[in-house]
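So that we are looking at the same thing, I have put the structure below in structure tokens.
One protein chain is absent from this view; the other protein chains keep their places.
For reference, chains read A and B in written order, and residue numbers begin at 1 within each chain.
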Amino acid sequence: MTPALRRGLFLVGIAGFLAFYLWGLTRLPGFGRYPGPYGFVINRIAVGETNATGVVSAVNFEYRGFDTVGEEFILFAAATGVATVLRHLRDEQEGGGSETVFGEPSSGTTDAVRLASLVFVGPVALFGWFLASHAQTSPSGGFQGGVVLATAFVLIYLAGQFLSFRRISPADLTDSVGSVGAAGFAAIGLTAVVLGFAYLYNFLPLGTVPGAVSSSGTIALISFFVGIEVAAAFILIVGELVEQTLLIRTAGRQS
Amino acid sequence: MSYLPFFVVAWILGVGLYGIVTSRHLVHQIICLIVVQSSTYVLLLGVGYVTGAVAPYFYDIPLHTPAVDPVVQALALTDVVVEAAVTALLLAFAIQAHKRFGTLDPHELVELKG
Partner (left out) sequence: MVDQLPVLSVVVPLLVAAGIAACGWVLRPRRRLLDAIGIATCAGVVAMLAVLMTRVVRGDEVYWFAGFRPHHDIAIGIDFAAGSLSTGLACLAGVLVLSSMIFSWRYFDEVSTYFHSLMLTFLAGMVGFCLTGDVFDLFVWFELMGVSAYALTAYRPEERGPLQGALNFAITNSVGAYLMLSGIAVVYGRTGALNMAQIGASLSGHRPDGLVVVAFVLIISGLLIKSAIVPFQFWLADAHAVAPTPVCVLFSGVMVELGLYGIGRVYWSMFGDALGHRAAITSVLEVLGLATAVVGALFCFRERHIKRLLAFSTISHSGLFLTGIALLTPLGLTGAVVYVIGHALVKAALFLCVGIVLHRLGSVNESWLHGRGRQLRVTGLIFTVAAFGLADMPAFATWLGKGWIEDSGEALGQPWITVIFVAASILVGGAVFRVAGGVFYGIGDPPGEDPAMAAEADEETGETAAGRGHTPLSMLGPAAVLALGSLAVGLIPKLGNAVEAAVVRFQDEPTYNATVLHGIRVAHPVALSPPEPAVVTLPSLLTGFGSVAVSIALALVALYWRRLPVVRRGLEPGAGFAGVMRGLQSGVVNDYVTWIVFGLACIGGALALAVR
């Protein structure tokens, strides 16, 4: 299709489709007038049943925990896919260190960037850990904490220390850690089955004070595993993408 | 107007799809896919909002204060992770495509047709 024809066909189509879409959307109850009942029921019972004051985390890891298992494995499959697609192929070899990018000498990072990045590594890692361990109390959780934790590792790369980044997070280790995180989550649910309950039943002690770090049973534990898996997956992905800039192809392009 | 967020949803969807269809660079196309996804976030969160209610975190507020719907927020969270996963995979494809085809123009990334 020529670009003009495609644009014309698309504009006709999108006009019709958006008109249709809005025809349905304008029959919703209106912004701010959520009719319930799912949200209202959860808000009423969540804190009492799970001793978690962060209701969104309770929904994510308890009431709709099985969705989160699926989502974990989507991330796992995507990280595996990235590793599959970007694996070292027969005709490629790694270039020398971080001094060359596409075979040309890089300008190197400035001292300011290097200092700022390294200074922030510690606090960011700590903050990520804080987020991952407070899922049941405040707006945080395994996913948010995991991503921030991964950022700490990426800061090391940003400081120009790609080889150190690679040394402390080699692809195999990161892969394994991420898989342990994903498997751990699925296994927690399975433990509940072994104990005679339904899958992902909250079988750990719920604690006495709602919203304390040690309360809410499996929610905190699941959040920990999720944090590990998300951090590992993102480190793996970023590492694979960055590594590509260092590869030099020796065999020439396939036709 | 109580339907403004939904008009925004439709607009974002339309703009994102227009970007994909008229794109001449694969990375731009992938980002437009993210834009399409963003319309679902706005829709989910818009559907669950309750006027005058607080966020559903009862750490320091009394237990039965009216709060917005926590379920859509959990769904949006799941949604974000799914989108990040798919985007990472697509960008990996884009890197390899650049190496094999030498270009990232969708019109040139054609090996099979007909």
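Following the convention adopted for this analysis, a residue touches a chain if its C-beta (ideal position, glycine included) is under 8 Å from a C-beta of that chain, and two chains touch if they have at least 3 such contacts.
The model shown is predicted, which means the values in this text are computed figures rather than measured ones.
Engineer: Who does the absent chain touch among those shown?
Structural biologist: When the entire complex is considered, the left-out chain reaches A, B.
Engineer: By the contact criterion defined above, which parts of chain B meet the unshown chain? Give residue numbers in ascending order.
Structural biologist: Its contact residues with the unshown chain are 9, 13, 17, 20-23, 26, 29-30, 33, 36-37, 39-40, 43-44, 47, 71-72, 75, 78-79, 82, 85-86, 89-90, 93-94, 96-97, 100-101, 106-107, 109-114.
Engineer: Contact with the hidden chain only, please: which chain A residues?
Structural biologist: Within chain A, the residues that touch the unshown chain are 1, 6, 9-10, 12-17, 20-21, 23-29, 34-39, 41-42, 45, 62-67, 69-71, 73-74, 76-78, 80-81, 83-87, 89-91, 172, 175-176, 178-180, 182-183, 186-187, 189-190, 192-193, 197-202, 254.
As a convention for this text, only the chains that are shown with their structure count from here on.
Engineer: So the centre of each chain is just the mean of its C-alpha atoms; given that, what is the distance between chain A and chain B in Å?
Structural biologist: 15
Engineer: Which part of chain A faces chain B closely enough to touch in the complex?
Structural biologist: 3, 6-7, 10, 14, 18, 21-22, 25-26, 28, 30-34, 36, 38-40, 42-44, 46-47, 53-56, 58-60, 64, 67-68, 71, 74-75, 77-79, 81-82, 85-86, 137-139, 141, 143, 210-211, 230, 233, 237, 240-241, 244, 249, 253-254
Engineer: Show which residues of chain B lie in contact with chain A when the two form their complex.
Structural biologist: It is residues 2-7, 9-10, 13-14, 17-18, 21-22, 46-52, 55-59, 63-64, 67-74, 77-78, 80-82, 84-86, 88-89, 91-93, 95-96, 99-100, 102 of chain B that touch chain A.
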